[in-house]
Structure formats: C-alpha cells, structure tokens
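Structure below; questions to follow.
Only a single protein chain was left out; the remaining protein chains are all shown in position.
Then we have chain A:
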C-alpha cells in the first residue's frame, strides 16, 4: 500500500522536477547547445588541460622544471618583453588611428563604400605577400629608400629584418580589422543622440567627449583586445621580415622551436601557457579599466 503510494508520488514528482527545471530555463531546447559544448570541451579544453599537465611533467626535474628553465634563461624570458613590445604599440596604434578615421567616415558621402573597401582590402594580403612586399618596398634597394635618396638622404633606412619590419606588417594586417570594428561600433551609436547634444549647443569636441567616447568605450576595449590578440600571436612575419634570432624572437617562435626543433613538448607547453597567461593578464587589465568607465547599453544593438 505504502509502496504504491510512494510510486504514485514519485510519478507525480517526475514531471514536477521537469517543470521546476523548465522554470529555471532548463529544458529540451538546451540540447541544441550540446554539439557546440562537446566541441569546445573535446577540441579546446581537453587539449588545453593536456598541455597544462604536460607543462608540469618535464622529462627530468620536478614539476616546475620547464617553467624554471624558461624563466631562468634570459634569452627565453626576454621573448615576453619582445612580444609585448611589439604587440602593445601595434594594437594601440591600430585602434587609436582607427577612431578619427572612422569618426569622419560616419554618415553618407560619395565614395564611402569604395574607401571602406580600400581600407579593408589589406585583410586579403596575407602574411606572405605583406612580408614580400615589405622586403621589396622597404628594403635597402626598394622604392621607399630610392625616394628617400632622391630627397637627399644618404643612408638607406633600415626598415626590414628588424623590429620595424614586424611592426609594419602588424599595422598592415591589424589596421583593417581594428578599423572595421571601430567603424561598426561608431556607426552603431545612434546619431540622434549627438544631434540632440548639438541642439543643446555642444560643439563637436564636447559631443565627442561627453557622448561618443563614453558610448564607444566598450567597443574600444573590445577592439583593443582583439587587435592585441592578433598582434600578440605574431609568428610568420616575425620570421620573414624580422630578426628571428634576436630582436623579434617572439613567444610564439620560442614555443614553436621548443616543440618542433628541440622536441621538448613540456617546455613548449610551458611557453604556450606563459603566453596565454601574459595575454589574459593584459586583456583582464583592459576589461577592468573599461568596467570602471561605463557599463550599460552602448546604444548600438537594437
């Protein structure tokens, strides 16, 4: 008797549980999320933790030996600063240069689409064409130095095979991305807001500082983060137009050499983890700074 009652109760509870879950937003529709989650777990999280574990399991020495080896060697340790020294200025330049250009490109004018396309085209260049082009154009016998000579400069400027070559390639590949993002964030800001401010007598400086800039801040932070990620993972151009043994020996290169030239997968994973950590720290700082400024709708979506 009691058993049947219990069963009946349980039966009554089963739908109740489903209902309660549904109330909290869990139901069959969430199954649509499963393939994507499975994918992230299998192809991203699992390899990531595998690498993390590998970095703590070097062939000899204690669990921290790979990290110790990396940080003890100034040649390896220096790659962190080299990478930051390339990526931070390049990302900053790309984002900051995009703002005034995008600001002038809002609204309609003749040739806007053409200009946007021309500014976006460098996305298609690819690292190798950029590298070849920089070598041809900025090299000692390239057009750029020929023009400098024509203007009476004696020494040809050394612009490739060092820091500057990589920096220029980062600007060429990174600027279109930053510009496109900033342009879309800027054009997402409702123009009527500025018109209202203009009606109240704000000049363009005030309108920019008090309305556009605060609304743009989240977009700026996001764009900077993405531009930074792009520049931080620089690898092929550091080899092709830089000086991969010295000045532009970036973290990615160090990790690659550890894995595929020394076959020390533990050290390679350790360098990869350091790389990820340094990058996430920078991004966290940017996002923290951004959260102090303004939180709320950008007025963009909707």
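By our rule, a residue touches a chain if its C-beta (ideal position, glycine included) is under 8 Å from a C-beta of that chain, and two chains touch if they have at least 3 such contacts; residues count from 1.
In this text, contacts and distances are computed from a predicted model.
Undergrad: UniProt names the one chain left off this complex as which of "Aldehyde dehydrogenase family protein", "CidA/LrgA family protein", "Putative spermidine/putrescine transport system permease protein" or "MCP methyltransferase, CheR-type"?
TA: UniProt lists the chain that is not shown as "Putative spermidine/putrescine transport system permease protein".
Undergrad: Looking at the full complex, which residue from A:68, A:213 or A:259 touches the chain that isn't shown here?
TA: A:259
Undergrad: Which residue among A:69, A:86, A:221 or A:268 touches the omitted chain?
TA: Looking across A:69, A:86, A:221 or A:268, the contact with the absent chain belongs to A:268.
Undergrad: Considering the whole complex, which of A:19, A:104, A:158 or A:209 touches the chain not shown?
TA: A:104
Undergrad: Touching the hidden chain in the complete assembly: which of A:128, A:153, A:245 or A:288 does that?
TA: Going through A:128, A:153, A:245 or A:288 one by one, A:128 is the residue touching the chain not shown.
Undergrad: Over the whole complex, note the residues of chain A touching the chain we left out.
TA: Considering the whole complex, chain A reaches the absent chain at 24-26, 29-30, 32-33, 35-37, 39-40, 43-48, 50-52, 54, 97, 100-101, 104, 107-108, 116-134, 136-138, 141-144, 146, 172, 175, 180-181, 183-185, 187-188, 190-192, 194-195, 198-199, 204, 219, 225-226, 229, 232-233, 235-236, 239-240, 251-252, 255-256, 259, 265, 268-269, 272-273, 275-276, 279-280, 283, 298, 300-302.
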